[in-house]
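This is the structure I want to talk about, given as structure tokens.
Excluded from the complex is one protein chain; the other protein chains are retained at their positions.
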Amino acid sequence: MLRPAILAFAAFLALGHPAAAQDKPNLTVYTYDSFTAEWGPGPALKAGFEASCACTLTYVAAEDGISAFRRVQLEGPTTKADLVVGLDNFIAGDARASGLFAPHGLDLSGLNLPQPWTEADFVPFDYGYFAFVYNKETVPTPPTSFEELIALPESFKIVVMDPRSSTPGLGLVVWIRQAYGDRAPEIWAGLKPHILTMSRGWSEGYGLFLKGEADMVVSYTTSPAFHALTENDTRYAAATFSEGHIAQIEVSGILKSSPNQDLARQFLTYMISAEGQKAIPQTNWMFPVIDLGADLPEAFGAPPAKALPVDEAAVTANRNAWIEEALAAIR
Amino acid sequence: MPRSADSAIPRRPLRLIGGAAVALAIALLVGTLFWSILSAASAQTSSGPTTDIGYLIYITTLQASLSTVLSLVVGIALAWALNRLRFPGRTLVIGLFASAIVTPGIVVAFGLIAVWGRSGWLGGLGVPIFGLGGVVAAHIILDAAFAGRILLARLDAIPEARLKTGQSFALSPLNRFAVIDWPAIRGTLPGLASIIFLLAFTSFPIVLLLGGGPAVQTLEVAIYAAARLDFDLVTAVTLALIQIGICSAVIVAGAALAPVSTSLDRPVTPRWQDAGAARALQWLVLGLALCGFAAPLLAVLIDGLAGLGDVLGDRAFWSAALTSVTVGAASALLALMLGLLVAAARAATTSRIARTAIGAPAYAYLAVPAVALALGAFLFVRNLGIVPDAIAPAIVVIANALLSLPFVMAAIAPPFDAIARSRGRLIRSLGLGGTRQFAQIEWPLIARDVGLVLALSFCFSLGDLGVIALFDTQDFVTLPLLMVRALGAYRTNDAATIAALMLVLTIAAFIALPALFERLSRARA
Partner (left out) sequence: MLALDHVTFGYGAAPSYDFTLEALAGEVTAIRGASGSGKSTLLDLVAGFLQPASGTIRIDGDIVNDVPPEQRPVSILFQSETLFEHLTASRNVALGLPHPDAGRVAAALAELGLGDLAGQRAATLSGGQKQRVALARTLLRDKPVLLLDEPFSALDDETRATTRSIVQALTRKQKWATILVTHHADDIGAIADRVYRLESGRLAL
């Protein structure tokens, strides 16, 4: 019953959309949704790249970077995707192990990153440090460490995200792990009375915070820049923790199955060029991977003084155990 | 007097075949989706679920049971009050209540926070809205108002003669409820309970936002984690099957319970008002309901005013609105067609097993976790050799239609049953064929409910995000997707405005469509 209807519908759609690419090659990029949104970096990067490549760039957006990668995994070698844009250092280990990605062959030594980049398969395009964001008017003296946060009265509420469905959620798990090692469950247990809720995604959690429901929210040190630059609202700030902060590094990778290897490499090169990088900070609200000088607004501030390295191999190996111990501590 | 039940209803083999075909197609579809996932997973090794599955099942069942019982109690009270009271703006209030269930859960959750949160209008009262209480409260807002709307239709349909008899006996308000109201709504309760339980059991965004942490979560979060984070499809399918198993038990129990009987009469304006304490209680129920239900929605509307100019001036909004309305209309029509087929078939047999076999699959879809659904549909379409993006609109329409099918059934199946049961012999004696039975007897009776049904499925589709996420492409953006995008890009004002506009569209549909069909059915009868 279903199949003829689907086929008929597909035929109709095929008529409605004559193949977009006539002679020009087409580069298909799987990425996450907010990347392609009109206020995301996608449209500017597409326009800039298409101006010089004599090609068409097509975005296919999934809910988030992991979902885009899972989609490629499901599709296997027959995937339409040439590139995946929007993986990060927490999932890169899984992505490499899938064997779907090809070495990028680019020289990345000039990049400006929280930690030296030796990755052969993935090219970083932005990064940000996880931090608790607060409102300076309602929280005049924010905690300066996890232990200070734990010591605050229980009425001081924070919003965290579920590590199973959200990258900042996973980020917090890894952050506490990197900072406290085996003491992590203890920290989580201490946070428990402060946790207002554990939202599914960053957007809902951040929304709760903006509505004034919580005093702090897990986000990025660059989040206040959005409010300052877009809304002229300088009330928000990111709390600096003495344990140090870990970075999420967003990366892209070329698929082995892509027939457009050169074109894909050209796009990655464009993404880390000065022109490409300029399109990122004020759309993705993350730090650029090259020094943009005066083109990076001051509101972004400096990266945290103390950055904790992320041990990618340890994350890949222990991710589920860490999530379990964190959830168990606050259940 | 001995009388075989089967001779009392017309023989309608075509109807049985039609309904059985729909039921089978749904069952096959669900089966195919799972098979697609499993065959994709065949190469994988499964590490098994890492989460405490037993706890998740326990807490989800507890939460869903509480939500169901309380929603029904509140829904009955609300229907009772609305049935008795007449006041200016009653239609608007009913439309507002009815629209709650199709409002995206996340919108309701934010509305609830805007009222009861610590920075909310009534934040000073210190009502805890995070944790089990908050989740159940949000579900009551979503589901009790819907239950109230459906039950109100049953109460409004009580024949005038029965009311007059009751009035002449000077029944006390309590007796009136027990003798006249309860029999009219009793048959509708099992179906409603199933639906509400399923909605609460599979409610994902609300539970995660208001749950307050891992102590209150749903099984779906574990499925989501298995599919997305661990890419352990075997575990995802296993967990999904556990969820379907629990939900199916509820569906079958609901479908097998007492048959529904409905009056064939159409509503009259009762002039029999309860007096004294009962009337005061009705006003109190209405007042509380307005605060409880309408205030969060009102908060959403007010929140949305800020970004109105920006959003209305945005081409992307209009294009997403057009897509949403088109998808909603197509899903609504499809849901109505499927619902008619299933309801007509179910009424054409008296065998309890056949009724369950035909009716249950209509609900089955609600039990399938959205993650499994999206994943399975994606793989299925790919296995057919179709580019998923090209087929996305069709999949979304089908999925949304199936999602609203239980609601369509809840509204139109009882009238079909009522005609078959109370007038089956008459129809046989008149030698009426199935076509005439439908066109000249059944359609005039359900026509006024068709508006409600279309409004329901239209709005469901309008607010649904579940299926579209995996099929997302540049050209196929719906309003909820646009809202989530805005929320994900710090644009909370835009998101609030889109949420408010969706709410306005929903309420408008709920007031306009039933009124339109009411008028059409008046003109034809």
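Order of writing sets the chain letters: A and B. Residues in each chain are counted from 1.
We adopt the following convention: a contact is a pair of C-beta atoms (placed from the backbone, for glycine too) under 8 Å apart; a residue touches a chain by one contact, two chains touch by 3 or more.
From a predicted model like this one, the values you see are computed outputs, not experimental measurements.
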Among shown chains, those touching the left-out chain: B
Identified contact with the non-displayed chain, of B:L322, B:M337 or B:L426: B:L426
Option touching the unshown chain, where B:V22, B:V327, B:L445 or B:V477 are the choices: B:L445
Sites on chain B contacted by the missing partner chain, in the whole complex: 1-4, 7-8, 10-11, 159-160, 263-266, 419, 422-423, 425-426, 428-432, 436, 440-441, 444-445, 525
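Simple rule for what comes next: only the chains that are shown with their structure count from here on.
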Chain centre separation in whole Å, for chain B relative to chain A (CA means): 35
Chain A-touching residues of chain B, taken from the complex the two chains share: 21-22, 25, 29, 40, 47, 50-52, 55, 106, 110, 113-114, 117-119, 130, 204-205, 208-215, 221-222, 224-225, 227-231, 316, 375, 378-379, 381-382, 384, 386-387, 389-391, 393-395, 398, 469-470, 472-475, 481, 484-492, 495
Partner chain B, residues of chain A touching it in the complex: 1-3, 5-7, 9-10, 13-14, 17, 33-34, 36-40, 58-63, 66-67, 70-71, 73-75, 80, 94, 162, 164-165, 170, 192, 195-204, 206-208, 210-213, 223, 226-227, 230, 285, 319-320, 323-324, 327, 330-331
